[in-house]
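Excluded from the complex is one protein chain; the other protein chains are retained at their positions.
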Amino acid sequence: MDFRPDEMTRAFADEARTFIDEHVLPAEPVLAAQVAATPGEWTVRPVVRALQETARERGLWNLFLPPGEHGLGGGLSNLRYAPVAELTGRSPRLAPAAMNCAAPDTGNMELLAHFGTPEQRETWLEPLLDARIRSAFCMTEPGTASSDASQIGTRIHRDGGANGTGEFVVNGRKWFATGAMNPDCRLLIVMGKTDPSGPRHRQQSMLLVPRDTPGVTVVRPLTVLGYDDRDHGGHAEILFEDVRVPAANLLGELGAGFAIAQARLGPGRIHHCMRALGMAERALDLFRDRANDRIAFGGPLADKGVVRAWAAESRVEIEALRLLVLKTAWLMDTVGARKAMTEIQSIKIAVPRAVQRLLDRAIQLFGAAGLSDDHPLAEMFAAARAMRLADGPDEVHLSALGKAELRPAPTTLEGVVR
Amino acid sequence: MDFRPDEMTRAFADEARTFIDEHVLPAEPVLAAQVAATPGEWTVRPVVRALQETARERGLWNLFLPPGEHGLGGGLSNLRYAPVAELTGRSPRLAPAAMNCAAPDTGNMELLAHFGTPEQRETWLEPLLDARIRSAFCMTEPGTASSDASQIGTRIHRDGGANGTGEFVVNGRKWFATGAMNPDCRLLIVMGKTDPSGPRHRQQSMLLVPRDTPGVTVVRPLTVLGYDDRDHGGHAEILFEDVRVPAANLLGELGAGFAIAQARLGPGRIHHCMRALGMAERALDLFRDRANDRIAFGGPLADKGVVRAWAAESRVEIEALRLLVLKTAWLMDTVGARKAMTEIQSIKIAVPRAVQRLLDRAIQLFGAAGLSDDHPLAEMFAAARAMRLADGPDEVHLSALGKAELRPAPTTLEGVVR
Amino acid sequence: MDFRPDEMTRAFADEARTFIDEHVLPAEPVLAAQVAATPGEWTVRPVVRALQETARERGLWNLFLPPGEHGLGGGLSNLRYAPVAELTGRSPRLAPAAMNCAAPDTGNMELLAHFGTPEQRETWLEPLLDARIRSAFCMTEPGTASSDASQIGTRIHRDGGANGTGEFVVNGRKWFATGAMNPDCRLLIVMGKTDPSGPRHRQQSMLLVPRDTPGVTVVRPLTVLGYDDRDHGGHAEILFEDVRVPAANLLGELGAGFAIAQARLGPGRIHHCMRALGMAERALDLFRDRANDRIAFGGPLADKGVVRAWAAESRVEIEALRLLVLKTAWLMDTVGARKAMTEIQSIKIAVPRAVQRLLDRAIQLFGAAGLSDDHPLAEMFAAARAMRLADGPDEVHLSALGKAELRPAPTTLEGVVR
Partner (left out) sequence: MDFRPDEMTRAFADEARTFIDEHVLPAEPVLAAQVAATPGEWTVRPVVRALQETARERGLWNLFLPPGEHGLGGGLSNLRYAPVAELTGRSPRLAPAAMNCAAPDTGNMELLAHFGTPEQRETWLEPLLDARIRSAFCMTEPGTASSDASQIGTRIHRDGGANGTGEFVVNGRKWFATGAMNPDCRLLIVMGKTDPSGPRHRQQSMLLVPRDTPGVTVVRPLTVLGYDDRDHGGHAEILFEDVRVPAANLLGELGAGFAIAQARLGPGRIHHCMRALGMAERALDLFRDRANDRIAFGGPLADKGVVRAWAAESRVEIEALRLLVLKTAWLMDTVGARKAMTEIQSIKIAVPRAVQRLLDRAIQLFGAAGLSDDHPLAEMFAAARAMRLADGPDEVHLSALGKAELRPAPTTLEGVVR
């Protein structure tokens, strides 16, 4: 075992840190001003475009995509990407978007890279990798417990030619399609049932639906604890009424929707967790400054026992969970996401709630200011809270992990201390 | 001891419950629509005005004000008011406003009733009791730890005549003045230092400042976890620059500001806690319905062990804390707020966080929908979170209560089992 | 509602407090010495006998038994008994035994009073009320999840005469029969199945088995977190092999075992909770003294922020839970245990774990000394921990309470604010 990151990891992390410190953090008030000045807008704001140029020049672009991913190259292994992704979490509104590493586009790009046909990749992946367009993932539905894929209500019927010449017709309602309020969002990846009576995990397929297809209605934006997240395209409710796309728009095989969704969620979850730790470190920096600056009842807050204990708890949790995230990344790189399931579930469960607690303490230290938007704490809190539901609520993962753990003979990984 | 509420309590509670079930809850979507239709507005919306008429006719008006309060009558004792106040918490946006029992006006009206001169009461209290105007309380400051009154930065200088003929001049900056974005808010009650070198708790005075006084600038609205609370006047940052008011606008005595603030906080805290329990009961109703309606992994959520445990935890916490709130009310009625300090601090500490946890679980059950504004859970969550900071952060109360508890011989109340 | 205890309650509480302060607490080291001096003994020690004399003279005897309980009189209502029971918890080894209010004898006496025939009451109840003998309750079994009564493995066969003339034959193994190591324990109340194929809750019956009946083997003592509790008769594993008792030894009706057990558990649980709160208050007294006496890192522990927060948390939890216990007692007195089920389950869930947490903090303040037997904290901790399992683990109650709470239309109590 060796806990020292290699040269390449450190080089990219150093570059990312410099970029974020020198360019991204100073741009935060600029973004806030641009958003405030354009109340009806959902598009990417100019300051993000400018940062994207800088990031691209510095080689901080599309780093999320694993190397050799269908010849697209340029990316980092999960283990090397982890510190970079964490750093982007320090400025969650700006840094991931600036480096073209923002959800949900990252997950969508991975799907296209893995499962897309050459035509699909040319049409959608290339402009996404170039940040010319954005995309949304349409999985969650308002009427069902979406973590149970067998309940998906959206239906996809094939109309015509069995050999790829016909069309697919989509009917259903999705929501919390992040990014889809943005008119630059051109692609919707939609999960629906093509075979409702098939085997439980073969009923679903995944379809590429251009956002401007007739029958697609972006109904309304949704909020997350009061935030509409309009700077990165919001969260949309979308109605699909007899939406027709060519059969060539099927992503992967017919009936592979569940498997594709699972493939998407592994990296997605680890990216979320990495960024969440970056939010935590940023919050702890803010906590530290505030605790030293603010005086109450005879001395700085940093001298109060309870405040010290909070800082210590935060440090302990970050250190332990970062290691678990890094090990998960290493496992994904070395044995694959499927064998890293225990670890992926573990971080999905543990990181968001730890970060929510940490942010709750930071807000408490800041007083009312912590709840306002004068500091990024409240917004980060909302993001951490949402992570406990995104990609399935904690309880689904606790149940699955517990079930596996209680199997009479739990599986183990050869050669790995677990 | 007798845990049965008396006839009068039950009569008012029954009336309030009927009013809320039949009039207020159905009005919630109406309010949402009126707010959505008037994006720039901070005033009281028409639906609230209509509900106020109904509440007034039914005798559900100004019930918060204790009976015999300077001849103003009509109100209920704290113990009798408690179930009514709890019921208003079921619809926190509408019910308190509909019954003219909404913070911060309630606290401000109590101050005017207790400490106001006849002129002050005629000018400000009467229209407030009639809901013709609204008011704000200006205590918290952006630059200081406001729970430590010795740090108040706002200055009030007397200019001229020692015998009440001169003026007071206010300079300072306040924020989180709830309700003050509303142009109907005509009165600001401002805490500032009149004697910065006096004894620690005699440095402050309380002043009545009309919102339209020259030098008063309502700088901007603030948000709470993303919510601007524009339907009840928002939370304002206010700048006071050489603001002059007649000496007759002093509330209570010179140097009595701290004592007045304390007097205000006792009832304020218990009202907050009562309403918070009502939010909890409403959330539990929603939780129950959702758990029975929503199916996942083979059965309704209500059949899952973890969901049942959550429901049970919620019930247990509500039952225990409601009793503590009721006992606190009884103590305030029988021995006064000062002797009920242990209990007031206890509920201030325990209720908001318990309700926040309960709401967090309810949101988790609802999934992404729980974070949106399709249900009142997210907004209630933000309100409960804010309560842990309003009127002083939990930690200040924990420290004070702990200090008292650790006195070598803690004081006890005669004839009361504590 | 009225939170003031009546005269009678206060009189008994005052008398109990005086007795405990002046007689019981000073006797604690005497008991420790007597136990240490008699390593092989399981009987009641002389110091307890002496205290019993004093308690009897002062009218502090059998107060647990409700008034008018089959003409036995002398006792207190649950509401009036509550403060007395709480006080006995301050010295849990001595005070309950001194006042003949110790589990499991209290529950057994209640059963005999409620369900016993005149002969059964004369034979067993009278000497128990007089503390001449002790008794044990044999419910829990080593091989089954005993909280699920349908799994009881002990079998009771009737042999001979259908009209009360025959015998019952018991076979089975019980454990954690508290008090049964004590040779003064003459009576075992045994739950077993008389009709294994009957309706789920009619399969069990309750039998009175003298401890010296042939076939009864007291196998061994068991420990609870290292404690053998030998001063009050320990916890025994007992084997029943073809144990024969007359048919007249049936307690209540055939098939009524489950109902009788439930009847026993209501008061038993509330008594446990009352005493647990007394343990908490005692621990908080010790905490206070230690925090003031002990100096570390520049000042008394009582001045540290974390220590103050702990004291405050303890006070808040005690105050809220005591009220819930008192209300439960009031409900049991006024509407009966069955209708007070929500509250009984609530205190059973909430009190032991709160007291365990409180004791954990107290131990932490005391350092290693807190884990030793130089202070009563460690022993109380073990007792509180055991309460989370006694009479069913918390999880069974959480599940049942949650299930009831999630019923589409939860039942309510008329005229009671719940």
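A, B and C are the chain letters, set down in written order, and residue numbers restart from 1 in every chain.
Note that contacts are C-beta pairs under 8 Å (C-beta built on N, C-alpha and C of every residue); 3 or more make two chains touch, one makes a residue touch a chain.
Remember, predicted model here, so these are calculated numbers, not experimental data.
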Practice problem: Report, in label order, the displayed chains that the undisplayed chain touches. | Solution: A, B, C
Quiz item: Considering the whole complex, which of A:Arg58, A:Arg244, A:Arg308 or A:His375 touches the chain not shown?
Solution: A:Arg308
Quiz prompt | Candidate in contact with the missing chain, chosen from C:Asn62, C:Thr123 or C:Ser146 | solution = C:Ser146
Practice problem: Please pick, from C:Val170, C:Leu277 or C:Ala382, the residue that touches the omitted chain in the full complex. | Solution: C:Ala382
Quiz item: Which residue among C:Met1, C:Val47 or C:Val224 touches the omitted chain?
Solution: C:Val224
Quiz item: Can you list where chain A touches the absent chain?
Solution: 1-6, 9-10, 13, 79, 83, 284, 288, 291-292, 302, 305, 307-317, 319-324, 326-327, 330-331, 342-343, 345-346, 349-350, 395, 397-399, 401-403, 405-406, 408, 410, 415-418
Self-check item: Those residues of chain B which, in the complete complex, touch the missing chain
Solution: 304-307, 309
Quiz item: Hey, which chain C residues sit against the chain that's not shown?
Solution: 140, 142, 145-148, 151, 175-176, 222-227, 294-297, 301, 304, 306, 360, 363-364, 367-374, 378-379, 381-382, 385-386, 388-390, 393-395, 398-399
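Here, only the chains that are shown with their structure count from here on.
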Self-check item: Highest C-beta pair count, chain pair
Solution: B-C
Quiz prompt | Gap in Å, rounded to a whole number, between the CA centres of chain B and chain A | solution = 38
Quiz prompt | For chain B paired with chain C, centre-to-centre distance based on mean C-alpha positions, whole Å | solution = 43
Practice problem: Round to the nearest whole Å and give the separation of the Cα centres of chain A and chain C. | Solution: 53
Quiz item: In chain B, which residues are in touch with two or more of the other chains?
Solution: 395, 398-399
